[in-house]
Structure formats: structure tokens, C-alpha cells
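For reference, the structure I am asking about is given below.
Only a single protein chain was left out; the remaining protein chains are all shown in position.
After this line comes chain A, so read on.
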Amino acid sequence: MSVLALLLAGPLQAWGASARFARRTTEHAPTKSGVIGLLAAAQGRERTADLADLAGLRFGVRVDQPGTRIRDYQTAKHFDTGKSMPVSERFYLADAVFVAAVEGDDTLIDDLHRAVQAPVYLPYLGRRSCPPARRVDIGVHRDQSLEQVLADQEWRAAGWYQRSRKRESTVPLTTFVDATPGDSRNDSVRDLPLSFDPLHRRYALRGVRTDTVDVPNPKARRSAPPDHNPTILLGGD
């Protein structure tokens, strides 16, 4: 088994799980369907292609910088008649950074790794107008579990964000990982893609386990506060 880690960072991202019609919402973290879509597009799969192997990958994501949700109000005018079309609301995550990872057998992971380095369809972060701002591919990890990779990856938040938390030498980061049988606490999200066929998109429910991992903050204040214990002077034990 191998794990492919991906860095999802950009001014805007949008990861819809229950977005329908004129109200296009976003979740707080990348969805499995969104990331599988990114990988399938990188491989150049058509929308109607079989996804079973990709949907079968174990998926997890770590919130390195949560970002802010912004709302975009979108009007459209008919290009030829000039008539107004229904207005829509689009939500984006602005200024967010995530580490996403998929775990699966070596051949498939290597193939996906090559694909993200030279993608067939141009990559985007959930919505076409959201190109990634940094390199998406951050490497393949052999003989490690998804959980390990998410715990070991360095903190990928922006410099300003790391500085803003300089008082914390380690920061707790939330992870959302595919639930395994026996997980007692998990939520479910309808974001497991069965088909991206535009005529009949289908998603199944996916169990998600929420955890936190602690990662070091490289911008933490160097010198630890002096070892100062005023009660020592008072003697006693």
C-alpha cells in the first residue's frame, strides 16, 4: 500500500457535497468526490468512465489553514438576447490550505502520481475558476498508512498564518478520514462518487471519522519561556 499526498491551496476553493441548483455551497474541507474528480481529470478519464478503483481508495484530509467562507452573488445575462437569467449564489473557501491523501495499491498510486505531475485536464480546486496556487503533488509515501502521512506531513499553512499562532509550538489540526468498520463516532457525507456522468451523477454516503493531529509550528517563538517557578523559594516539598 502507498499513500499519495496532495496540497490543496489557493485564494479560492469550493468543495460542494450537497450543492444543488442555484445555491452552490461548499463544505469546510475538500470532499472525496472533489479530490477523486481532480485525480480522474488528471488521468484524463472521461466523465462517464468507471470510477470504482478511485472510489475504492481510502481518503483523508487535514485542515492546515481553515480559511474563510465567502459568498459570491452571480448574475447572468443571456448572451444574445440580453435577458437576465436566474441569479445564483456560489460559496467559496477563501485563503484555505489542506493536505489531502489517498491510500491504495502501489501501481494505482504511482499512476495517479504521474498523472498529477502532468495532468490531462487542467487541475482545479473544486470549481473550475479556482486554480491551485501551489504545486498540488507533494509525494508518494510507501508502507505508511493514511493516518500516519496526515500526522507526519509538515504544517503547510501560509507564513503569516503560522506566525499568527507563534505562541503554539505545536498546533492541533483537524483531520477527516474514511471511517473504518468499528469506528464508533463518525458522521456521514454524501460525497462518495459512483459516477460523474453529467446525465446522472451519483454519490453514495461515506462514513467520516474526525480526529486531530499535532504538528510542530516552524514559526513558533524560538526561546521557550524561562523556567520560572516562584514557589521554589518558599521551600517545602
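Simple rule for what comes next: contacts are C-beta pairs under 8 Å (C-beta built on N, C-alpha and C of every residue); 3 or more make two chains touch, one makes a residue touch a chain; residues count from 1.
Heads up, the rule we're going with is that contacts and distances are computed from a predicted model.
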From "CRISPR system Cascade subunit CasC", "Acetoin:2,6-dichlorophenolindophenol oxidoreductase beta subunit", "Protein-export membrane protein SecF" or "UvrB/uvrC motif protein", the hidden chain's UniProt protein name: "CRISPR system Cascade subunit CasC"
Identified contact with the non-displayed chain, of A:R135, A:K166, A:R202 or A:R221: A:R135
Among A:M1, A:V140 or A:A158, residue touching the chain not depicted: A:A158
Listed residues A:A49, A:L122 or A:A204, member touching the removed chain: A:L122
Option from A:E27, A:D64, A:D95 or A:D178 whose C-beta touches the chain left out: A:D95
Touch residues of chain A, complete complex, unshown partner: 10-12, 47-48, 67-68, 70-74, 76, 78-81, 85, 87, 92, 94-95, 117-119, 121-124, 128-135, 158-161, 164, 197-199
